[in-house]
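Only a single protein chain was left out; the remaining protein chains are all shown in position.
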Amino acid sequence: MIAFLARTRHPGRTDITDWLAWGWATLGTLVVAIPIAWAVISSLKTEAEINSFPPALVPRAAQTITVEGQEKPLSVWIRTAPDGSEQTVALVRRVGLSATVLDPAKPEETFRVPVTELRQLKEFHLQFSNYTEPMKQFDFLRYLWNTVFVTVVATVLTLLLNSMAAFALSKYRFAGRNAMFALILSTMMIPLSVIMVPAFMVIVGLNLADNLWGVILSTVSTPTGVFLLRQYMLTIPDDLIEAARVDAASEFRIYWRIVLPLCAPALAVLAIFSVIWRWNDFLWPLIVLSSPENYTLQIGLSSLQGQFNVQWHYILAMTVVTLLPVTVVFIFLQKYITEGVASSGVK
Amino acid sequence: MTAISMKDLRKSYGSLEVIHGIDIEVQSGEFIALVGPSGCGKSTLLRMISGLEPISAGQMSFDDQRVNELSPAQRQIAMVFQSYALYPHMSVRKNLSFGLENLRMDKAEINRRVDAAAKLLAIDGYLDRRPKALSGGQRQRVAIGRAIVRQPRVFLFDEPLSNLDAKLRVQTRSEITKLHKQLKTTMIYVTHDQVEAMTMAQKIVVLNKGKVEQIGRPLDLFERPANLFVAGFIGSPRMNIYPGKVVSTDGDGVMLDSPHLGRFIVPGIGVDVQVGNDVAIGLRPSHLKLGPVTPGTGGGTMTVEQVESMGHETFVYGRTSQSDELTIVHVPGHFEAETGSSLTFTFDPVFAHLFSSADGRSLKGARI
Partner (left out) sequence: MSAPASVAPPAVIRGERLGDGLDAAMRVVEVPMAALQRLLGAARMPYVFILPNMVLFTIFVFVPVGLAIAYAFTGGTNLLIWDRPYVGLENFRALLDCGSYLEPSTCRYNLFWTAVHNTWWYTLLNTLGTLFFALVTALVLNRLTRGRGFFRAVFFYPVLLSPVVVGLIWQWFLAREGLLNGFLTDWFDTRIIFLLDVGWSRVWVVYVSIWFHMGFFMLIILAGLQAIPRDIYEAAEIDGTSQWRQFWCLTLPLLMPNLLVVTVLLLIRSVQVFDEAWVLTNGGGPGTANTFIVQFIYQTAFSPDLRLYGLASAASVLMGIALLALTLSQLWLAKKAQV
């Protein structure tokens, strides 16, 4: 372990800054992980557990026992008698400060004890119904479907339209090319927050308000995507295009059969980004969509928060469901994503 | 089998003209080479023939039909690129069939043609590989195969051998020649390597700075270069050039005086040579001999700088007094000389080429 930690820039020499570096990285990892882990753990707790304080670090539920002669399973408690002896009992009912209990070994005999003598036994328990219930109770599946629809359609269109524009900008000389490229890049400077009011007017004018296509179409053209793909296409030799032209391929066929397949790495990066952007989109769908049956996950989730303020067990479960796809994508494509961000500066 | 006719072809980018009016006639089934130094416009001209580069002015016809406005596909040409331009994401088979699929040809016919071309070029073993998995020579064959399957009217080659190693280049050279004999299709071949042009082509077009310097059979260019440029470009090693002056002319020939070569008479009739004119005298290294100057021959003395012996032949590089240019002498067999030693060389004036110093034009129908 020491040897592993000591492998720093100067082999064999470990100074205080190396320890500080490791300390910082480890501490930072905890800072990142704890809130997320806490949400995941909490999402598996029962409603009673989630509202109890102080919180338990593991999801638990009351231990129960089925006793002959009792209709329902009874919760299990430890009774500490005044003489200090301990005894496992099952709670039948509780009135004020006294409780009626029985010894599971002798189910016929019930007796009363003060509540202060009782301590509840809990066992490890994962409440998976937090995940299944909202699917039935709320329109969660609907939100999920809407989000998947928006994400998939918008990503496919983004890849298609942006690559077409990038193809024109990288492989042709035509009047107005540089002006159009500059125009497209200039849209990077215009964030949604500045134009959200008139953009919504346009959506209303196009009769796309409260329509998933209103969310999709306005996000399809991205300057980032055009830029990324154009830079990549510039590295494809022009000879290939000309060879295809000599081979009697139409311009569209050159794009479709030659340029697009060769752009696969750049398309993959853009696809990853597009999926994450669309999956996480919040402000724009919030403006465009108004009826719950059109909500995306993010909007649905944030509306749940207002609606069911106390039902944290459901909200957290749905939060975990929402962050899961992005997490899976990240785990598998971590290298692509971080390198894509580092090299292009897009997010 | 297509004849190509180019009349006053011009190409300009904006106000910059790079091809200045070119006239070339290519006979049907001919193999012609476009040669010239880099930047002479030969590749641009080839791309104009292919239809990849628009023609600014002039007329290009295939079999008397104007093709200026036609696309490469409509002209039915096929081209082999210097980089081969194989589609890296397609198998060899797909590379060959792609062009035919674009033409919506029948599947069976495509397979037949691909298999035939593959067999012809001996690439039938690699049809399911990607180009990346092939050697340079194999890629080259695939590139040629891609052109063959199209059964084009004209084959265009853009320096197809420049990415191969020397041995493979010689081998492929003869294969392309063989292919031409077999297919009898018109071929236009661009190269900067005059050896390639000399050995392969039936006719050579020498280009320089966007103009045609000379068109002719390989031997014609070698023996009767029309100007100093062609004289210097064709032949390896290059021709020795010396300055000189016309001393007198009579019916027998022209008497010249050169500070490097002395006085000698070149027989044959000079074309409008005036006494007192400055001329450039060209002598191929193989026409120079080592030995004393005898009456009736020209010659000079040089200080040896370098001797390159290949065993069966030797090139001696030296410098005559007051000369900036090296003199190269070709000696058959093995020969040795000390660097810095003095050697006398001589030549038969019959072999001297004369060029006008003013414009580089050849002043005589050169003789052997």
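Miscellaneous remarks
Letters A and B name the chains as they come in the text, with residue numbers starting at 1 for each one.
Throughout what follows, contacts are C-beta pairs under 8 Å (C-beta built on N, C-alpha and C of every residue); 3 or more make two chains touch, one makes a residue touch a chain.
This is a predicted model, so every value here is computed, not measured.
Partners of the chain left out, restricted to shown chains and counted across the full complex, are A, B. Note that of A:Ala61, A:Val92, A:Val156 or A:Ala199, the residue touching the chain absent from this view is A:Ala199.
Where chain A meets the missing chain, the touching residues are 4, 7-9, 15, 17-18, 20-22, 24-25, 28-29, 31-36, 38-39, 42, 50-55, 161-162, 164-165, 167-169, 171-172, 174, 177, 180, 183-184, 187-191, 193-202, 204-206, 217-218, 220-221, 226, 245, 250-253, 255-257, 261, 276, 279-283, 287, 298, 301-302, 305-306, 312, 315-316, 319, 322-323, 326-327, 329-330, 334-335, 337-338, 341-343, 345, 347. In the full complex, chain B touches the hidden chain at residues 71, 89-91, 94, 125-130.
The rule is simple: only the chains that are shown with their structure count from here on.
With centres defined as mean CA coordinates, chain B is found 66 Å away from chain A.
Contact residues on chain B toward chain A in their complex (touch as defined above): 50, 52, 71-73, 77-79, 81-83, 85-89, 98-99, 102-103, 146, 150. In the complex of the two chains, the chain A residues touching chain B come out as 237, 239-240, 242-250, 253, 257-258, 261-262.
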